[in-house]
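Right, I'll just put the structure down here and ask away after.
Excerpt of the complex: some chains, original placement.
A and B are the chain letters, set down in written order, and residue numbers restart from 1 in every chain.
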């Protein structure tokens, strides 16, 4: 090929790759859903669907978590607010369609009838899969280009779907709130990517940091995750009592995590000042930590203890581990997802192993126990279930890590747009910004030396 | 009358017209509701109301859309945040009471028994009517005085109620999400007003524009509209399966619109930068576009296609049409409602016509078909239904436009307070503002020339 032509193609590709790729994927999604996607058959069912009235409000809550919660939680960076909330929408919607398709292909309905069904429960699952990708996005916040984020989601969803299928469907591991298949999956996938693509400049950018109002935007996200987390962990629980218990356990765990976050944040700071990073993140670690066992626990105090541990280890992680990983480990984790999703997720997995032993059939009405651990219906023992919980934890942890590492290799192929070093953690490259963008976000870096009184007198 | 007395009366009127008028209207509302408004008769009914448990959560979602969604979506203007969110509350509440009365007078209950009934469904309808007025407010954002906004709502609600009555009750046109009677109605009424009251200065104000944080406030509104739009389109659907399908279709349409918004926003920008105006508005065009047919569509891919088209045309509208209308058409549409509600609403109406042909009785369990198209129960054919859908579209479009034009003539009567030219798109005239208001909102306009380093050195 002529060099000139190659250059022009390359320039065209560099300029238009985002819209070309996304358009191509979107068309593929439409075709696949057109061929294989179905609504439930309304002619065969009555007009009354008893699960709808309890499931839909929970779906709406989960929807709020994905778009408000994750979106605003990530606006804490002073120069990356537009990207945080927008790319969050983009990746969530992309992952929703893509996961509907992949999960559909893995469904029993598909293997029996050659199509898959879309109902309210499917949409809850699709939002759960969006969460996986958004957690990974948190680890890589400010570091990837929009194209790279999309490619990451493209690779991640199949990994997450297969791991979910293996863990939940084949091994019948209990994981009602997705601590394994959502939080550990999203976190370690993201960290796998982050480790491989790491560059020194990621750790030195002056653009990484918050301003006063960006932290307030961020806490909007925190609180919406907090208030609706009970719905996240309860949406798929069996029956009203199963849902109620999942909700109560999650709520109590969040309450406890919030209290220990304040205790620990105060404890670790030499000036006895609370840190908004802890308030914004560790308070919701309780939702992750109870996730795997939200429908299992039948004693309220147990949830409170789990939440308390989650808040404690999460703050310690933010305070000591994240800086260490950045400095020594060559691992940049922008939102500290290892402290919010990673360790609390592992804690939850460990509880899941332990509690499979402890909470035997006697703790529940019979039917409920069989729903929580479906394999026990066919004779799997408590200790065998515990073993499977352990296997599930290990598979998700390593599977996601390997998936992330492989994806990072794809992301490093030099055909994708990359964020220029001086635009890391910044909107400027990919978003049209208003006139005050530079002032509002750069002044802040230098503002601490500014004496307002002088400034005023001189300028009036 | 003595000139001096006239002057004093005029001065008094100019000063107090807002509170006098609003007080007068409010007292009238109370009297009318006292005479004609009733709750359902609890003595005649059991304590159990099966629709309540599904309808109320959806009402709460719609409530969030009206007050959080519309309110914050309009805070994008850098100097008009107080007004946007406050006048939004004022117009919404005013329209709620006023529409309860007018819709009540048009109800069957009223013509049979001389009173009207207020239940949860009535409150959903009242919130829908608030949406109509808030859409028109969007077209005129920053241009009318509080008095003028109230007068506009006063005129608009009867127009909207009569059109709704004609279209939905007399012609039995299907419009579950109100694409015709809410979105087209609100949009073209607002544009009708905007065209007539247009002044050159509207197109030249330096106050029109956003700052970094005002865009982030705005996107709060976007996302709350996004997440709860399924409830908006599903709240009045018949039965659990009707609601579920309306919800799924709306969700998929929003997802698709979001993806195509990012594709198109990238495509049309020469620097390959996303535009927050598109992200904030076109992503939710999918909710409008599926509105008319949310309960009709029985294939998921169809909703995805509709949403995709909506996001695409909405971005194109913002990019090319709105500037053109402003420059050449003498039409200032502050929020670009023509691109968010207008064209997607028309698209939805066209789908409604087409689908009345396509989706015949065979696609539904019998009862549901008759609920979607009630006239078919009495023998109306598919093609006749399609004709009525067409008539409904035309009536709403022209009816709202004419209503807007007539209302504009009322608004131009020189007895109402008007926004001074230099306070267009600004809070200063009608809201008490804090000390930093001028600095925060004016600095921004000049901030792009500011070099922070110099500034710092000189002032410390």
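By definition in this document, contacts are C-beta pairs under 8 Å (C-beta built on N, C-alpha and C of every residue); 3 or more make two chains touch, one makes a residue touch a chain.
The shown structure was predicted, so the numbers you read here are calculated from the model rather than taken from an experiment.
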*Wait, 2 copies are placed, so what's the full copy count for the complex?*
3
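Here is the rule we use: only the chains that are shown with their structure count from here on.
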*CA centre of chain A versus CA centre of chain B: separation in Å?*
33
*Can you list the chain B residues touching chain A in their complex?*
53-54, 57, 61, 78, 209-213, 215-216, 219-220, 223-224, 226-228, 230-231, 238-245, 247-248, 251, 254-256, 258-260, 262-264, 266-267, 269, 271-276, 279, 283, 298-301, 304-305, 308, 364-365, 367-368, 443-448, 450, 452-453, 455-456, 458-460
*Spell out the part of chain A that touches chain B in their complex, as residue ranges.*
15-16, 18-19, 22-23, 26, 29-30, 33-34, 37-40, 42-43, 45-50, 52-53, 56-57, 60, 63-64, 67-68, 71-72, 75, 81-82, 85-86, 89-90, 93-94, 96-97, 118-120, 123, 146, 213, 217, 220, 429-443, 446, 449-451, 454-455, 458
